[in-house]
Every structure is written in C-alpha cells, then in structure tokens.
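Only one protein chain is missing; all other protein chains are in place.
Naming follows writing order (A, B and C), and every chain is counted from residue 1.
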Amino acid sequence: MKRLFAVTLGILTAIGGFVDIGDLVTNALVGARFGMRLAWVVVVGVIGICLYAEMSGRVVAVSGRPVFDLIRERLGRRTGLFALIASFLVTLLTLIAEIGGVALAFELASGVNYLLWMPLAAFAVWLVIWRVKFSHLEQVFGLLGLLLIVFAVALWKLGPDWGDLVQQATSPGPIGHETWATYAYYGIALFGAAMTPYEVFFFSSGGVEEKWDRRDLVTERSNVFIGFPLGGLLSLAIAGCAAVLYLPIGVQVETLGQVTLPAAVAFGKLGLAIVLLGVFAATFGAALETSLSCGYTIAQYFGWQWGKFVRPRQASRFHVVMIICLILSILVLMTAVDPVKVTEYSVVFAAMALPLTYLPILIIANDPDYMGEQKNGRVLNFFALVYLGLLLLASIAAIPLMIVTRAGR
Amino acid sequence: MRRRLAAFGVTASLVLSLILGLAGCGDPDQQMLSEGARSAREAVSGVRTAQLAAQSLLGGRIWAQPATVMVTDAEDALGQVATTFDARQPETDESRQTYDLYSEALANAADGVTDLRIAVRSGDLETVRQLVAQLDKTAEQLEQLGERAQ
Amino acid sequence: MAAEGRVLHAQLHLLDRQLIHERTGELLGKVDDVELDLDAGIPVLTALISGHERIPATQIVAIDSAIKILPGDLDLTKGDDWVEQHIIDKIPGAGDATE
Partner (left out) sequence: MRLNELLGHRVLDRAGDDIGGVADVRLVQDGPLQPSMQAAFRVDGLIVVEKHATRLFGYERHVGPALLRWLVHRRLGAVLYLPWEDVAAVTDGTVQARSGREDLKPLEEMPRY
C-alpha cells in the first residue's frame, strides 16, 4: 500500500513537474502560429526525455553517482568543463526565465509590475531551498502544478472542431505566412522545451537525495514512463487551446497573459484563478529545480559536497553557488529584459547543449563495470542511438536557423 | 563523409541566408510593402489580444487587474511595431505611398488600443464596449493590409 | 586469467573519479591525477592527487563507482570550510536540518 502510494505520488509529481515556463510559452506560441502542426515534435520530445531520464535514473539507482559526476569522469576534465559551462549557462538562463515567470504570474493576478515581484520571488526560492526538505518541495509544487490540467478541460470546453485539430496534427508543415525555416526553428524550440537538460540533472540528483537503490527502479520507471507522457499531454492541451482561440484570429503569443487567457475564456474568473495558481506552482517549482541544478552541476563536476540531505553548512560551496545564481537572475531581470523572450531563447539553447550531457549518460548506461545486469538492452540502445542522431541534428541546426529566421520572426 | 555532410550543412545555410537576405534588400518598393504587411500582421495580434481581454472583462470572465495587464502589454507591443516601422526610410515615390498607408494604419491601431487601456483602467465599461466594437474594424483593415505581401 | 589481482585502467577507473570519506560518506573532491612509481623494482601506483593534496595509496579503502578513502590528516575540504566560516555560517539556520 505504502509502495503504491509512493508510485502514485511520484507519477503525479512528474506530471506537474514536467511543465515549466518553457513548455507554457513555447506550446502556446507554437499553437497560435502553427495550430497542431508541430504536435509530433512534442511526442518525439517526450519519448526522448523518457529515454534520457530513465537511463540516468537507472545509472543513479545502480551506481549511486549522479549525472555530472559521471560526465566529468567519462569526458575528462577539459571536455567535461566545456559540457559544464554549456549546461550551466542554459540552466541559469532557464532559472532566469522561471523567476520571471513567477513574477509575471503575480503581476497578472495583482496588476503590480513584475519587476517588483521578481526579487521577492527569488528570495522565496532561496528560502525554500534553505529550509524545506527535498521530498516536500518536490511533492508540493508537483501536485500544485497538476492544476494546469485546467488547460485540458478548457480545450474541451472551448468546443473545438476535433477533426480539424487531428487534421492539423497529421499534416505537418508551415501554413500562411510561415516558412519551412520558422517551422523548423520552432520545432527545435519545442524539442528543447520538452527535453530541457536541467530536468535530468534534477531527476538524477534527486535520486541521490532520496537515496535510491536497485529496489527503486520500479518507482523510477513508472515516474518516467507514465508521468512524463501525461505531462506531455498537458503541453499538447496548452498548444490546443492556443490553436483554437488564437490561430483563426491571427494572434501571436508574446506574453504570459495570452497563455492563460484561454482558461478564462472557458471558465471565467475561477478558471483564471486556477490557471494562475498552476502557472505559479509550475514556474516556482521549476525555479527550485533549476537553482538546485545550477548547484548540482558545479558541485558534482568539482566533487564538492552537495545536496539537501546534509545541513547547509556541510555543503557550503553548493549553497553559495545557488545564492550567486539567484542574485545573478535578479540582476539580469532588473535590466527589464522580457522574461518571455528569455524563455524563447532558453529552450533553443537547451536543445543545443543536450548532446554534451546525453552522450556520456548513454555511454555509462552501457558500461558493465557500473551497470552489470542493468545495462542497456539492444532495443533500448537502438532508440537511444536514433535519439543521439536527432539531438545532434537539432543541436547543429539551431544556430543557422536562429540566424536565418531572426529568432523565429 | 561526416566532414562533407557538415560542410554541406554550412553551405546550404549560407546560401539560404543569402537568398533570404537578397529577397529582403531587393526592390525598395517591394521591401517596404513586405515590411508593412508583416507589421500589420503583428499589429492584428496586438489589437485582437486587447479586444479578447476587454471582452472577457465585459463578460465578467476575468477581473480588472489581469485585463489591465493584458491590454497594457498589447498596447506596448503595438507601440513597438509602429515605432519600428516608422523608423524606415522610404526611397521612392511608390514606397513613400506604401509607407504613409501602413504608418497611418499602425498609428490608428495603436491609438485605438491606448484608448481601450484608458477606459479599462478607469473602469468605464460603456466606453470599453464601444471601443471593442470599433477595434473590430481596425483589425479587419489591418488584416487586409497584412495580406498584400508575403 | 593470467593475473590473480583485480585489473584497473588508471585513466578510465581512477582519473576524475569522486573521492568519498569511507566512514562518513562525505564528498571529498575529484581525483585530478595519479602518481605512479615507475622506477621501483616492481612499478606501482603510489598515490592519488586531488587539488594540492596527495593521498597515499595506503589510504585508499575501496575503488568502486567512487573511491573510498580514509583522509587522516589530509585537508581535502579547505575551500568548503572557508566558504562555511566566511559566508554560510553567517546566515541563520545554516546548521539546522531542513523540515
């Protein structure tokens, strides 16, 4: 019974934890511009994050070593440092976007400018990290994030022509004034939003925080294989709402307000309240995950003591890294840069940085020295290698497409 | 093989950006028209968003604060579209005409949304209702202008 | 098997591996280099290097997915202690467990 509860809780947490500011913004934006014509990318991305997270979760459960510890070990000091810098910068950029997202949600609810909310949001993130137990923060914000299911219900309430949505989903390609270049660019953005690297750093380090061993493989797998795909369905619902409400009238999504409006149109003030609470939980939860991931990656690369399973003073450098990252986020947001724009760039850079951390995990998941019986099977390796190809392709194409499309204009 | 593929990728993207670059800086008349049309489409987005937010406010579906934030955001976006377009320099008579046409339409839309923001902020729902109806025409006009070029 | 003992590849299995305190499980840094005595009658591994500290081979307890050592007098957490004294300890709640 207790075990079943743990599994259910893990799955629910994974669903709520999957969606962050990147998924919210990118899915709504793409839904408004292309309808469901890029829905297949969400499916491809979800399968990818399942493969990637399952491998790193399994490696943690068997070897007890989290992702960045192993990345340095396999890539060596120099290449490892390159992977660290790239992954860290992307994670920091995501953290900035998430804190901006929390502040924007408060701005929408209160009408008070987000720049005033932002230092408060960053401070609250730090306080929770400093004081709250790991399992609590993961569960509370994961469960609250489930409120975003309101998007799925809103889509149904908006009463779309389902046949039309299916038709869009099955006929990929640009429409109207869009070009193949913008279509591909947003494809990469969606892919990066679904497969953001920090999700895996957090997931694998969380495995150590919660002291996983071989017996936890069932929990780990059910979280990944049920939780993430259901989270992916939430993403599709967000895109669907935008496709129904915005595509026909030529609205392009550029603000968080536009992302939340469909719930209000469908359910009125209650819908808006639920969606704002859901957005707050999803972005605040992701802000916790990304700041922890900033600390995890650096501390694990250098072999420092890290983690919330020890008291803060025992992992002092780890905590200092997170404090510095939060201060940096405040400083960047103070320049009044648009957090939604930051989000749009962060998902593309996420797609670019992915192969650097994916490859070492694939290598280690195949190493009998570590994994023994639990190493990758043939079928899994086939898909893992296909995804390695896809990741490389997206990574190489990202910059040229960004230049050609002037970042998707 | 791998190197050749990479080289192909680089060349292809260079060629592509060159073509797109040339398309942008070819005929000044055509260029003004396509920039104007693109700005008009962006303006449609702002006008329709403001309209949708205001309608939701009228229908009691959102409370005043989010409505204000959304309309203000739309106003800012429209202002930016209009300023960016206005900064262009028409080089021929024809492009001058195109410039004036689009510039006026954009300014018109920006003003309309500014009026809407003022009404929403002051809670004057009757004016909001009138402005929402008016903005319909503005959006339709912009939509037509937006379809004149790719 | 030609040899009785366990086989390791120095770079693959030792370099850049995590160092752990055998008793407390504390994380003590990464292996930055490996010292080999090639001039001895029987050439052997003599120490691991982490930062500026030299960990004699006799203090290695186990080599696994991480390397367990008995640090003895070695000061492997100098950086952490400095940050702890000068920054973290000044923030209230630094020594408390989380709730």
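Note that in this section a contact is a pair of C-beta atoms (placed from the backbone, for glycine too) under 8 Å apart; a residue touches a chain by one contact, two chains touch by 3 or more.
Nothing here was measured: the structure is a model prediction, and the numbers come from that model.
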item	value
Displayed partners of the chain not shown (whole complex)	A, C
Subunit C residues touching the omitted chain (full complex)	1-12, 14-15, 33-38, 42-45, 49, 57-60
Positions on subunit A contacted by the hidden chain, ascending	74-76, 79, 362-363, 366-369, 376, 381, 384-385
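Note that in this section only the chains that are shown with their structure count from here on.
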item	value
Graph class of chain-chain contacts, one of line, ring, star, complete, other	line
Between subunit A and subunit B, centroid-to-centroid distance (C-alpha), Å	30
Centre-to-centre distance between subunit C and subunit B (centres being mean Cα positions), rounded to whole Å	60
Residues of subunit B touching subunit A in the complex	6, 9-10, 13, 16-17, 20, 38, 41-42, 44-45, 48-49, 52-53, 56, 59-66, 68-70, 73, 77, 139, 143, 146, 150
Residues of subunit A defined as touching subunit C within the complex	63-65, 69, 72-73, 76-77, 80, 130-134, 136, 301-306, 308, 311-317, 319-320, 369-370
Residues of subunit C that touch subunit A when the two form their complex	13, 15-19, 26-30, 32, 50, 65-66, 77, 79-81, 83-84, 87-89, 91, 93-99
